[in-house]
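With one protein chain removed, the remaining protein chains of the complex are shown where they sit.
Right, chain A next:
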């Protein structure tokens, strides 16, 4: 697995199971958390087996982002467009959540393929909601609409109290990610991973991919950003998105890759740590083997049966120990 999937596996599985045995009318109540602190809650009651309540809680937004009514701007419209007909937004949302959707299974399309596509779309709800502002900006780029906020720095939330920045221009969109890691080893690995990542972009096969850059200091585009948003211990990655990257169906993929970029990097950092540990274990094993070969096999093997891992106490010693 190189890229993380855009939909929540568990949500998709739950909905599929639910749809399959809708007649059984079992109650469901699940809570779970995904990366970037996105919490889900699914509830189905006995009374209305056709209705599923799906609640979503988003990461705490940093002060510089635009977050009206607890949701990113344009999210409500995006949800309405994406799930027309089957979903109703409940207002106010469930306590402790940012958004509650009511799915109505009786309105799902009977066609198997279309239903599956819709379920996958519902399972990628985080992307629809959190990626809504990014998607709107990229759509402007694709349709070459000139909106009022050209050249303005837009901050979008992607992790608790962290944001990434988007600078829309007429012919391109620049996306800048400040990368932060908690652990010092992770920081080092991430830094070299990102440098390698930028390097890999230069190979011949990837000429059409969005150009990307890494720098340890904030790039010039961010000079208007608040100072506290500019502390990143693993540097800054910027992508330049051209209209050809957001044509037609590519838009969805671009939005999903960009909105999970931090998770992608952190996943690969963990994978490389795992890989290194595998190598280390193998090395230790080979060293132990070498050590074992070097052992002179004198009459040691005979003694094995008598070798005890504990010291035998005589009765007297045992008593002494007991009283002390």
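Please note the rule applied: contacts are C-beta pairs under 8 Å (C-beta built on N, C-alpha and C of every residue); 3 or more make two chains touch, one makes a residue touch a chain; residues count from 1.
The definition used in the following text is that contacts and distances are computed from a predicted model.
K.L.:
From the list "Actin-related protein 3", "Phosphatidylinositol-glycan biosynthesis class F protein-like", "All trans-polyprenyl-diphosphate synthase PDSS1" or "Signal peptidase complex catalytic subunit SEC11", give the UniProt name belonging to the chain omitted from this structure.
P.N.:
When "Actin-related protein 3", "Phosphatidylinositol-glycan biosynthesis class F protein-like", "All trans-polyprenyl-diphosphate synthase PDSS1" or "Signal peptidase complex catalytic subunit SEC11" are compared with UniProt, the left-out chain turns out to be "Actin-related protein 3".
K.L.:
In the full complex, which of A:114, A:169 or A:277 touches the chain missing from this view?
P.N.:
Of these options, the touching residue for the absent chain is A:277.
K.L.:
Which one touches the absent chain: A:21, A:37 or A:247?
P.N.:
A:37
K.L.:
List every residue of chain A that touches the chain not included in the displayed model.
P.N.:
1-2, 4-5, 8-10, 13, 29-37, 182-183, 186, 263, 266-267, 270-271, 273-275, 277-278, 281-282
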